[in-house]
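Complex shown without one protein chain; remaining protein chains in place.
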Amino acid sequence: MERSYEQYFRQNRLPHLWCPGCGNGIVMKSIVQAIEKKGLDKDKTVIVSGIGCSSRASGYMDFDTLHTAHGRAIPFATGVKLANPELNVIVITGDGDCTAIGGNHFIHGCRRNVDLTVVLFNNSIYGMTGGQSSPMTPTHKKATTAPYGAIDRNFDACKLAEAAGATYVARSTAFHVQHLTDMIASGIDNKGFSFIEAIVQCPTAYGRKNKMADPAQMMMWMRDNAIMKAAWDKLPDEKKIGEKFPIGLMHHEEATDYATAYEEVIELAGGKA
Amino acid sequence: MSKARLMQGNEACAEGALAAGVRFFGGYPITPSTEIAEGMAKLLPKVGGKFIQMEDEIASMGVVLGASLAGKKALTASSGPGISLKQELIGYAAAAEIPVVIVNVQRVGPSTGQPTAPSQGDVMQARWGTHGDHPMIALSPWSVRESFDTAVMAVNYSERFRTPVILLMDEIVGHLREKVELPEADEIEVYPRRQPSCSREEGYEPYTPSEDLVPNPADFGTGYHIHVTGLIHDETGFPVGSPKITREVIDRLHSKIELARDEITHVEEYFMDDAEYAVVAFGGTARTAYEAVLNARKKGIKIGMVRLITIWPFADKVINALAEKVKGILVAELNYGQLVGEVERAAAGKCQVELCAKYDMTIFEPSEIEKGIDNLVAGGKA
Partner (left out) sequence: MNTELSIKMPRCKGCGICVAFCPKQVLALDELGKVQVVNEEACIGCGQCELRCPDYAIFVDKKVAK
């Protein structure tokens, strides 16, 4: 029963603090399995997280880990990567952390194409503070700060990342575990800003407010509504209805990453790295 | 051949940081500090360092903390509004004990204030800008050469104490051009990055303090697998909900600076041998105060000057001893009255303390401080 991915966890910190049925644990496992798959050196891999439920993941992972301030994971990670480009830097963030308080850092991280792998745990809610609406809470869904349903329009973080310049953009869910692991692994491969949105269930703060208190039921919702990108692209618009959404590789392009581009600056200045 | 160069305080600050080993700068343009960023953008790649212009001041603070954790000495620079934005992460640096230097070239506030005009209105912000109990080191130069020297000191103290250090410059010194001779590299003492005291196998804990109460968290990428957080944490680096450890951590953060307080409290005294009165000033204002003191002496007033280079921790002992010695102290500062409260506290009623304040975009004229001196000598409350 011993699994090789367990070596990437700080065993003395487990079990983790997430609620029963929370999808964060599934994504955290996918991340370490992607790391294992890619054979990243544990000593040369840094996990950087923000603040929120998702961002507690860093504490359980046996690498150099950095639990930063709310919204600021990407700037910290940018500093780590530029200061020492040989490090593999993986960012763990949430929908509030990344697209609300950290929104500016997110788009600029994408724009610069810093070689980071950013995994956004999208639970559609502020879980740690007890269920307030986030920029990714779907319109009309309920939250403690949207008791009559959210009127805000929600972000599509993948579109946002692509438009801002991210060179690898993908989406998966906590239901599609192996697919999610593959999406993260390919993100690690991409030398540039990689963004993976992982849709996770939050039965406690989101599900209960929105008639889906059972975590398995929330995962079945993912199963029933996620459509693979290739199939999604062939789908006529009138069938892209209800809560259906695409998963898979959303965007990939080649572009020079920031640290590599800076090497040229060093050369132009006549310096030595 | 003379090594003399004509340069600005801001440029000298950038050179000083570089000489102290800074190899990473993250910043955002803001008057009157921008020349520091511009200087670093030019100088850093020449020595293999990295410069990055971030999307905002918060990101600038975050990126330098990340770089510092990855082993590079790091600097950021800003002014009023930008320094306000950086505050949360200055607290993060204090709590997670990350070496970093923040230059604040002060301008008139509050808010956008007067962007191009000098001020010394951030004295208390430097001390208390971020939330919660934390120590702070802040240094303030009065010349171009000293901008270089205090930049070196700031970097060294940030590394030695693993704490954020604020280089509290002002627009006067930042934009002042003077002829300077900068020291050679071998004349500069550089405090190296602290290293782990033992291996992981030997039970290394990143936040176990050394004898000087400063811990030695390993740089990222060196195989120690440390956890860094802004939550209150124990020696292992992991968060704990314990009242005892919370108190101990906050005690230690203060004690590590307190232990070295005398050593890092730098002041300079002028004409104090026979002085019956003293002007206390710092930064650009001390330049004017110096002339005012000279003029007052010509009028026969036995007055000297005590110039604070270290603003925080405050020079309590120096000011207390000064209050024993003189009949009165005049605090000249380019604000509504901030440092004066500290001087009054340290003087503890042992002598008269008067304020000479200015907060109208313009620097002091010597005559204005001389008026303050006349008022002091006349018993105050003029």
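In order of appearance the chains are A and B, and numbering begins at 1 in each one.
Everything below uses one rule, namely that a residue touches a chain if its C-beta (ideal position, glycine included) is under 8 Å from a C-beta of that chain, and two chains touch if they have at least 3 such contacts.
As the structure is a prediction and not an experimental result, all values here were calculated from the model.
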>> For the chain that was dropped from the view, give me its touching partners among the shown chains.
In response: A
> Looking at A:Phe106, A:Phe175 or A:Tyr206, which residue reaches the missing chain?
Replying inline: A:Phe175
> Of A:Val48, A:Met219 or A:Met250, which residue touches the hidden chain?
Replying inline: A:Met219
> Please identify, in ascending order, the residues of chain A that touch the omitted chain?
Replying inline: 1, 3, 6, 9, 14-16, 18-26, 29, 174-175, 177-178, 203, 214-217, 219-220
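Keep in mind that, in the parts below, only the chains that are shown with their structure count from here on.
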> What is the distance, in whole Å, between the centres of chain A and chain B, each centre taken as the mean of its C-alpha atoms?
Replying inline: 38
> chain B touches which residues of chain A in the complex?
Replying inline: 13, 42-44, 46, 48, 58-59, 62-69, 72, 74-84, 86-87, 104-105, 107-108, 262, 265-266, 268-273
> Residues of chain B touching chain A in their complex?
Replying inline: 23-24, 26, 42, 45-50, 52, 54-56, 58-72, 74, 88-89, 92, 220-231, 238-239
